[in-house]
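All protein chains but one are shown in place.
Chain lettering (A and B) follows the sequence in which the chains are written, and residue indices restart at 1 in each chain.
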Amino acid sequence: MTNEELESQLSAMFDNELPESECELLARRLARDESLKARWGRYATIGAALRMERGLRTDSGLARAVSVAVAAEPSLLATGRARELVRPVVRRWWQPAAGAAVAAGVAFGCIVWMRSEAPAAPEVAQARMIAPAIPVARAMVRSAAPDSYVVPTTVEATGASSSPPFIPPAELADYVVAHSEFSAPLLRHSVLSSLVTADPGTGNAASAPTGGDNDQPK
Amino acid sequence: MRMKRASDRIGMLALALAVASVAGADESQKWLERMNQALTTLNYDGVFSHWQGGKVETLHIIHRVLDGAVTERLVSLDGSGREFIRTGSELACYLPDQRTVLVERQPPATLLLGSLPNFEAATSEFYEIKAAKRTRLLGRKTQLIVVNPKDEYRYGYRLWIEESTGMPLRTELCDGQGRVIEQVVFASITWPSHIPDSAFKPDVSTQGFNWLREESGPLAAGDPPMMWRALKLPPGFRMSVRAAQKMPGSRDPVAHLVFTDGLASVSVFVESRTHTNHPLSGSVQVGSSSAFTTVIDGHPVTAVGEVPPETVQFIANAVKADPHAAAPVHSPFDSAVPPLDPTPLQLDPSRGTVPVMH
Partner (left out) sequence: MSADVSDLSLVRRVQRGDKGAFDALVLKYQHKVVKLVMRYVRNPAEAEDIAQEAFIKAYRALPQFRGDSAFYTWLYRIAINTAKNAVVSRDRSPVEYNLDAEHSDESYDMQSRLKDSETPEGLVLTDEIRGTVNAAIEALPEDLRTAIVLRELEGLSYEEIAAAMGCPVGTVRSRIFRAREAIDRRLREVFEGGLGRAEELG
């Protein structure tokens, strides 16, 4: 392919008018070739200049600054090492295990949890109408078998490489919070909020029960 | 007690600093004390970025001390809309993305923007604390204070402390090689003399939200739980708290031990029940905290702390049941940490090289 043919492809690709099959090859080349990139960048400048767009100074370091910052970022591709970065989802005491029945307060959206197993002592929580000034709830009860949670952040098994992946105890989140009262992490909230983050994809605790009348979808 | 105006306080601090004897660690410690004082007593309103684990979050913090009462609000500016509002000893976490508000009790000493504990003399054996260069941040003169760990069991800090207010404009938690583990950098900050109550109202409308409040109850009646001790500890660490406490959501007490070297602290939690199906030992990182879980005599033991992973592993593995100790039972909501157990712990001479000291 001559230079001119290559550049003609580049021009068409810039306009999203290059057939997909040719795009893949050219994309690979473009990603590696600084002079092709520069030309591609000038195509964007031509358009902006034609449209009399104000704002970006042509000699600005924006693209370069982003390139440098991205170079410092971890690769988007998993590296496949023993350490896996998993999106942090850690269950906390207020997130019900599967099977726990839930009753929603009617007027003010208060939630009262009920036990999932038969209690030893007669203790049955009841949903109550509660004035917002005095919210009251019963202690959360965890079911005996914590089931659905995902390991937080990074996990490394200390056993042999063939051993099953280590799953930290369900109480880990509570321990980290309890410890934070005695330590001085830079941001206490980060302890709380990182433990509250729930991955919407897992459907774990992110969806609140919608039994109440006043639970209006946003 | 009505708080003095911030300008009076600043003037007093500046005078105190000028008059105080200078040179070396003493002066650096005073900077740290000023910083703690600033974080706890000043009104401040700022925007900062929090970097941890390769992720950055932008946050807005407002902190007010009025008639001795502390009110704080921390808002995430990155789209989740999450907010934390602390009024006295109650912390409300607004989670619009989950349409939930969590209300917890938090001891009054816990700020949303953490501060370092007061540096005691003993810790200079394990940390090198020095005043480094003076620079300008946000147009203000700041003094960089560096806290370097002297061994691999702890982390260090770099603190850029603003001269007139004592506020840390930039804070870094670093490992022994100087790599930054966590960082807080202010992009803008002011110290308003007056902050109205309206500044602490959440932005989100909570209509239709679920409200969850944790309620702590008394421990289940019966035999006091077994207590534990550590047979050996990394240099400089000593036990500072030993208690049984009730974890939220469970009626079984958990032994909670805290070990500290004066700056870093590690909590060890030991569950009363023995689990037969407990998972293997393993290390976990939760944010910048290291955690390690193992099983000692059938009991699950978990150690957590802002220390390198080796340290939590060391301490967790060194834990042993201590049938002679009586457990002071305390709730984390008590305003005072219970006094240290006055009876010295029995050392097992066959193990361990470092005695456990109070």
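Note that in this section a residue touches a chain if its C-beta (ideal position, glycine included) is under 8 Å from a C-beta of that chain, and two chains touch if they have at least 3 such contacts.
On a predicted model such as this, the values are computed, not experimentally measured, just so you know.
Among B:W31, B:Y94, B:Y155 or B:W191, the one in contact with the hidden chain is B:W191.
Taking the complete complex into account, residues 7-8, 11-20, 23-24, 26-28, 30-32, 34-35, 37-67, 69-71, 73, 75-77 of chain A touch the chain not shown. If you put the missing chain back, the residues of chain B touching it would be 6-7, 10, 45-47, 58, 60, 77-79, 138-140, 164-165, 187-188, 190-193, 195, 199.
Just so it is clear, only the chains that are shown with their structure count from here on.
Every residue of chain A that touches chain B in the complex is listed here, in rising order: 73-74, 88, 90, 93-94, 104, 108-111, 135-142, 151-159, 163-164, 166-169, 171-176, 178-196, 198, 205-206, 208-209, 212, 214-216, 218. Taken in their complex, chain B has these residues touching chain A: 50, 52-54, 57, 59, 74, 76, 82, 84, 91, 93, 95, 97-100, 102-103, 106-107, 109-117, 171, 173, 182-184, 206-217, 240-241, 245, 247-250, 254, 256, 258, 260, 264-267, 269, 271, 278-289, 291, 293, 300, 302, 304-306, 313, 332.
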